[in-house]
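Heads up, the thing below is written out as structure tokens.
Every protein chain but one is kept in place in this view of the complex.
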Amino acid sequence: MADDNIKIVSFLCNWCSYGAADLAGVSRMEYPADIRVIRIPCSGRMSPKFILSAFREGADAVWVSG
Amino acid sequence: MESKKTGSVVVIGGGISGMLSALDLANSGFYVYLVEKGPSIGGVMAQLDKTFPTNDCAM
Partner (left out) sequence: MEYPQAVPLKYAINPDVCLKLTKDKCGTCEEVCPADAIDYTMTEEMLTVAAGSIILAPGFKPFDPSRFDNYQYANFPNVVTSMEFERILSATGPTMGHVTTFPKLPANPKKKKDKLLAQKRKDPKKIAWFQCVGSRDINKCDNAYCSSVCCMYAVKEAIIAKEHAGSDLDCSIFFMDMRTPGKEFEKYYENAKHKHGINFIRSRVHSVTEDPETGDLSVRYVDELGQIITETYDMIVLSVGLEISEETRDLAGKLDIDLTEGGFARTASFEPVATSRDGIYVSGVFNNPKDIPESVLDASAAASAAGDALADVRNTLTKETLPVEETNVVGDRPSIGVFICDCGSNIAGVVDCPSVTEYAANLPYVTVAEETTYACSQDAQDKMVEIIKEKGLNRIVVAACTPKTHEPLFQETLKNSGLNKYLFEMTNIRNHNSWVHKNNPDIATDKAKDLVRMAVAKAALAQPLKEEKINVNPSVMVVGGGLAGMTAARSLASQGYETHIIEKKECLGGEALKLWKTAQGEDVQKELDALIQDIASNDKIIVHTNTTLEGVDGFVGNFTSQLKTDGKTTPLEHGVAVLATGAKALEPDEYSFGRDDRIIRTLDLDKMFKESDPKLDTVKSAVFIQCVGSREPQRPYCSRVCCTHSVDNAIALKEKNPETDVFILYRDIRTYGERELLYKKAREKGVIFIRFDVENKPEVVVEKDHLKITVIDHVLNLPVTIYADLLTLAAALVPRKDERLANFFKVPLNDEGFFVEKHAKLGPAEFATDGVFIAGSAHYPKPVNEAITQGRAAASRALTLLAKKDSLFTSGNVASVDVQKCSACGVCISICPYNSPSFLAEGRFAGKADVNAVLCKGCGLCVASCRSGAIHLRGFDTNQILSQIFALDEVS
């Protein structure tokens, strides 16, 4: 069971990791429900500001993947 | 005897090849009838797991 207090913010690139997360679903894999995905057009879009804001909003971890 | 031509094409088979023929024709100004005997299009390719040589997902 996922701990209610844990929140991982993941910034996923639309072209690869977001598709991979889709595929994880298609393949019916299971993983803890602590992740909140924010779709970004490319990992090049990432700005440190987003990471800091996520932590400030109480995220326990930030995951950028692209 | 030259009869009048019709600006439409019938494509028989809804596999990868038939679908793409239909798309190219439709996108270049022809009316297309895509005919498939089964209940879905996609043919054999859609049932494959991965494709060589890139090991991409076939879907």
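First chain written, first letter: the chains are A and B, and each begins at residue 1.
In this text, contacts are C-beta pairs under 8 Å (C-beta built on N, C-alpha and C of every residue); 3 or more make two chains touch, one makes a residue touch a chain.
A quick note: this is a predicted structure, and the numbers were derived from the prediction, not measured.
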Chain A, residues in touch with the chain not shown (by the definition above): 1-2, 7, 9, 14, 18-19, 21-31, 33, 35-42, 44-47, 49-50, 53-54, 57-59
In chain B, positions touching the absent partner: 5-13, 15-31, 33, 38-56, 59
